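Here's the structure, in structure tokens; my notes come after.
Shown here: the complex without one of its protein chains, the others still in place.
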Amino acid sequence: MRIRFLIFACAAMLAAAAASAQKIELKYAFWGNPDAIGVEKDIIDAYQSAHPDVTVTPIAVDYTNYHAKLLTMIAGGQPPDVMRIDSFFFQDFMSAKALKDITPLIKKDKLDLSKYYPAGLGDCRSGDKYYGLPWGTAPNFMILNIKMFKDAGLALPPLDWKWNDFVALARKLAKGQGDSKQYGFVQSLFGLDFVLPFLWMEGQDLFDKNRTKFTLNTPEAAKKIEELKALVKEGVFTSPFELTASDATLRYFSQDKVAMMIGQASTILSLQKIEGVDFAIRPIPGTAKYPAVTTYKSNIVGISSGTKKEKAAWEFLKFLRGPSLEGETLYMKAKRIPPTFDDEKLWGLYADASKPPKDIAPICKEIAAKYGHLLPLRKGWMEVQTLFLQALQKVFADEASASAALAEAAPKIQAVLNKK
Amino acid sequence: MVPAYAILAIAAFVMLAPLLWALLTAFKPNSEVYTNPYSFKLRTLSFRAFVDVFKSTPFHIYFLNTLIITLACTLGVIVTSSMAGYAFAKLAFPGRNVIFALFIATMMIPRQVTLVPTFIIMRELGLIDSRLSLIIPGILSVFGTFLMRQFFLTVPQDYEDAAKVDGCGVVRRFVEVMMPFAKSTVATLTLLTIMGVWNDYLYPLVFLNSDMKRTLTLGLALFRSEADIRWNTLMAGVIISNLPILLAFLFTQKYVIRGVALSGLKG
Partner (left out) sequence: MTLKNRTREALMGYVFISPNVALFMVFLAFPVVSSFFISLADWNLITSPEFVGIQNYIDLFSDSFFWKCMRNTAVFSLFSVGLGVFLSLFLAMILDNPRLRAAGFFKSSIFLPVIFSSVSIAVVWQWILDNQSGILNYCLRLLGMKSIPWIVSTKWALPSVIGVAVWKQAGYNMVIFLAALKGVPQELYEAAEIDGARPMRKFWKITWPMISPSTFFVLVTSIIGSFQIFDLTTVLTNGGPAYSTNTLVMMVYQYGFQFFKMGYASSMAYVLFAIILLLTAAQALVSKKWVHS
């Protein structure tokens, strides 16, 4: 009797030991503020209940220093198993082979990629190899202050509005002096994704098709930049030095000091939190010849090439970002980022009819169909962005003409591109 | 005399007013932050900001972590810096000045650049995501060693000599003769170390991973990364995170102000 009990006990202990030994721990890195982190925790909890043999440890820090931490972990030989990477940095990570090629895994599990918005998938690949799955694919929008339009007696523009319509509206909306000054549009130099639409509409682009040559050192680009500068001088656009922080921009917008601004999905979130702000969204206006200038941005979640738990990481990645929509549904329920997939149900979950902007789902669909434009992302993006924005800032600060500034920046940018 | 008071009053006002205003903002409800930002009078006293800080993050855990790390480091720094400072000031051994010069030289390298090699060492030691990763290197303070050395240099040699004549060994001279003189400077070192460790951001960012190990600076950074910064919550977070140092300062005030002074005496 005793011996049987002993054997039972030993077996039970061994089984427990084996089970706990089999419990896999995955490290999942992402950025966010406390609200966003809460959403990720919910998703992790959902995954862990469905997979009791896996523990997912979140590694979350604020966005500003996230990639520095990620790089330190990788350099230090302790990469997370699953990690989210901003598309601006992604090409560098990919070319340095920090991420696993998941193309064979996609093929093996017959993942149906057709439901993803193509813009998002484009950012995850190099050639036809996939190194991650998209997260938070969304366009930039032109956000309009409905009250200021009403007060000026102006109707909201249609979706296919053009640059000339936009400037005319901005001129009508800008008025006043000093403390009561109102502007038509926020001219910001926050990033290339805020500036490139203006150049795309003139048929210009940052790089050539192969993304090996810097192609903005042109008279057309210089002319456009001078045009923007003139609008700032005229008082129609805000000076890029006046609103340097995104919260200052939101403040101006919500206090009816500026009628239009370019924003992202996160901007919409922030505006919804401010009481009494009614706003609409539109695509970014192009020209008749080049109507599609609305920037599309996506981020990527991938598996580290150094992970020792490839199978478990892949299962988690599929849950998080796969077309089975398990993770995506939870993201949509939190209503923080628009769907990465072209799916009615997801849009239904995300869109909140009780909050502005109206018609976000159909407008995003129109943008995806007609007005979207991908960023020419590549290795060295962040450095090129800094060099280019420096040149632009010189122009807006009256320190150089646009053509001179572009000519000065061109060889420096080309040097970054030439580096293998 | 009157001009002196006027100048001092202006100086005190300039130093205190911003901090007071931050304090007041923390007590304003969010709507008032924009509608009534300049008023030093509170229309409504709201603790909402403070509650929000604790609600959206496990701030009390961050607090505890920071407290543990700070206390451990401070104790360690006091012991090691006093000992090394005394040795560099009063004991003769070959290579003393060279070693000290090397110590000082490392103060001139920005910590951002030594971050990655230090991380690699921590990984080798298996200390990533452990509070020890911040405590163990935190026990060494080159600045603290410098401070204590400068102080011990100002203590007249006669005391040492008298003790030697009495037959006191190095340890007894250190503990019974030198350290009693150092009270002010040790109080200063305590406050400065607490300030440095409490407010460290970059190294905790990189060495700690899990939420449960996070320090206050990391928690505070999470609030700052919102596009819609809620200034009252941010100010509340600032106040809560600096409160302990403020208390430490108020307690050690007298000693500190004397101690900081003495550190500057000898070149």
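Letters A and B mark the chains as written, and numbering starts fresh at 1 in each.
The rule is simple: a residue touches a chain if its C-beta (ideal position, glycine included) is under 8 Å from a C-beta of that chain, and two chains touch if they have at least 3 such contacts.
Worth saying up front: this structure is predicted, and the values here are computed from it rather than measured.
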Of A:252, A:279 or A:347, the one touching the omitted chain in the full complex: A:252
Residues in chain A touching the chain absent from view: 65, 67-68, 71-72, 74-75, 89, 92-93, 96-98, 179, 240-245, 248, 251-252, 257, 380, 382-383, 386-387, 390, 393-394, 396-397
Residues belonging to chain B that touch the chain removed from view: 1, 4-5, 7-8, 11-12, 14-16, 18-19, 21-22, 25, 34, 37-38, 79-81, 83-84, 86-88, 91-94, 96, 99, 102-103, 105-110, 112-114, 116-118, 121, 136-137, 139-140, 142, 145, 150, 169-171, 174, 191, 195, 198-199, 201, 217, 220, 224, 231, 234-235, 238, 241-242, 245-246, 249, 253, 257-258, 260-267
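Rule of thumb we're sticking to: only the chains that are shown with their structure count from here on.
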Complex contact set, residues of chain B against chain A: 31, 34, 56-57, 115-116, 119-120, 122-123, 128, 202, 205-206, 209-211, 218, 221-229
Complex contact set, residues of chain A against chain B: 27, 31-35, 37-38, 57-65, 68-69, 72-73, 75-78, 246-247, 250-251, 255, 266-267, 269-271, 273-275
